[in-house]
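Shown here: the complex without one of its protein chains, the others still in place.
Should a chain be cited, it is by its letter among A, B and C, assigned in written order, with residues numbered from 1 in that chain.
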Amino acid sequence: MVKRFLILLVLIFFVIMLMPLVSDIQPQTELNPLAEKYVKDGPDELGSANLVTSVIVTYRGLDTLGEVAVLFIATAGVGFMLRRRKDSKLNPQKKRESSEILQTGTALLTPLIFLFGIYIFLHGHLTPGGGFQGGVVIASAVLLSLLSYPQAEVNHKILNAIKSLSGAFYILIGVLGLYLAAGFLDNRILPLGDFGHLFSAGAIPVIYSLIGLKVGSELVGILDSMQRSDS
Amino acid sequence: MAVFGGIVTLIGSVFLLLGALGIVRMPDVYNRMQAGTKATTLGTLLFLTGIAIGQIECMCIFRILILILFIIFTNPISSHALARAAHHIGIPLTDKSVTDALADDESEKEGAV
Amino acid sequence: MTLVSIIGFVLIIVGLWGMLTQSNIIKIIIGFSIIDTGIHLLIVSIGYIKGKTAPIIDNSIVKADAVNQVVDPIPSALVLTAIVIGLAVTALMLVYAVNLYQRKQSLDINDFEELKW
Partner (left out) sequence: MINVIIIVLGILMIASAFMAIYMRSLLSSIIAAGVISLLASIIYLLLAAPDVAMMEAAIGSGLTTVVFLYALSKVKNSGEDNHG
């Protein structure tokens, strides 16, 4: 009972401490200066129709690099904690086969979902979506096949190759921006093209595709390590 | 055209309402899943068709066709997988049911092996 | 103080209450993910401006007049990356919980008292 009372006390303390944070949020009527600069200069400077994309990939590109690094470290942690012990006997316990309807449906749907994921990250500078969303959609396609074919295994060589290559090329394009354009991860190393078309916005589609492959393969890695039953 | 689309949409929403009613009224998991799948699939299809007819000038009919195709693929498959899993972990059928074809099928398969 | 920010704040407090009162480790992680959702709602509600649309310039928005028509893109960009990181961190915590369970065959936080003081 004393514990409950103490918890309540701590919670009330938190509410009083954090209340100014919430009560200071006023309903805004116009953009603040930084956002106004991004909205005003973004389309002409970077050529990307989706302003969220231009903020993520270029204006705050270094932050995104940090986030991808955090994602990599978390995946490595998951894989390390669930690593397969060499000495333990592999006992492939017999799992129940999934039904024929499910297998046929999966075989039909998985390529379509993959295609949808690729569409999302290629059109990240035109429509809502981008590398992170596309990566998540690809990961859910792999999850669908993992669920409906219980005996299936992810090919770790290909997965690791995609992971490392996309990360390395991401850094490489960033350094190229340092040479050929104004700074690290600048997208103007390629011509900007026509505003609103697929091949526009400089290097943004390339960078976002690499982010999408990176995020997708990391999430597939997490799901695969969680799915293995013999840890 | 708009009125006709509205009528189709209304019929679709009636099917959705019936599906929701079926989920409340049916006796066991499998019957509820039946109501929640068949009625809602038809209801959603009619709803989308109604939108396509009512907004015919926006040329979104191809997008709606793709949506309908995806719903036809995914909705029955997912509910099939759910019902099969529920049968596997042994959720009982209602007392009124007459036959259990999946159990017969599986016992036959085990007997053959 | 806007409506969505109040919802986010209440979710943060409810998640904190759940983390502090429950003793099952998985329940604690669920409380953490509730806090996560609350913080994301709070951040997105900062950038919302009433009556304006999403920051994507297409046929419905004039490019020159975009400043008066779109909402703030920066909170969206922040939350977008934060959600992915949230998933990865949640998976890491769950793996730690599974490992703790394999050590002691228990998920109750009160059974782990080696580091208690």
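Just so we're on the same page, a contact is a pair of C-beta atoms (placed from the backbone, for glycine too) under 8 Å apart; a residue touches a chain by one contact, two chains touch by 3 or more.
Since we're looking at a predicted model, the values are computed, not measured.
Shown chains touched by the missing chain in the whole complex: A, C. Residue A:Ala139 is the one among A:Val57, A:Ala139, A:Val154 or A:Leu190 that touches the chain not shown. The chain omitted from view is touched by exactly one of A:Gly47, A:Gly61 or A:Gly129, namely A:Gly129. Within the entire complex, the positions of subunit A that touch the omitted partner chain are 50, 52, 128-130, 132-133, 136-137, 139-140, 143, 219, 222-223, 226-227, 229, 231. Seen from subunit C, the chain kept out of the figure touches residues 3-4, 6-7, 10-11, 14-15, 17-18, 21-24, 26-27, 29-31, 33-34, 37, 40-41, 44-45, 47-48, 52-54, 56, 71, 75-76, 79-80, 83-84, 86-87, 90-91, 94-95, 97-98, 101-102, 105-108.
The rule is simple: only the chains that are shown with their structure count from here on.
On subunit A, the positions that touch subunit B within their shared complex are 96, 98-99, 101-102, 105, 108-109, 148.
Every residue of subunit C that touches subunit A in the complex is listed here, in rising order: 1-2, 5-6, 8-9, 12-13, 16-17, 20-21, 42, 45-50, 54-58, 63, 66-68, 70, 72-74, 76-77, 80-81, 83-85, 87-89, 91-92, 94-96, 98-99. For subunit A in complex with subunit C, the touching residues are 4, 7, 10-11, 14-15, 18, 22-23, 25-32, 34-36, 38-40, 43, 49-52, 54-56, 60, 63-64, 67, 70-71, 74-75, 77-78, 81-82, 126-128, 130, 132, 136, 195-196, 215, 218-219, 222, 225-226, 231.
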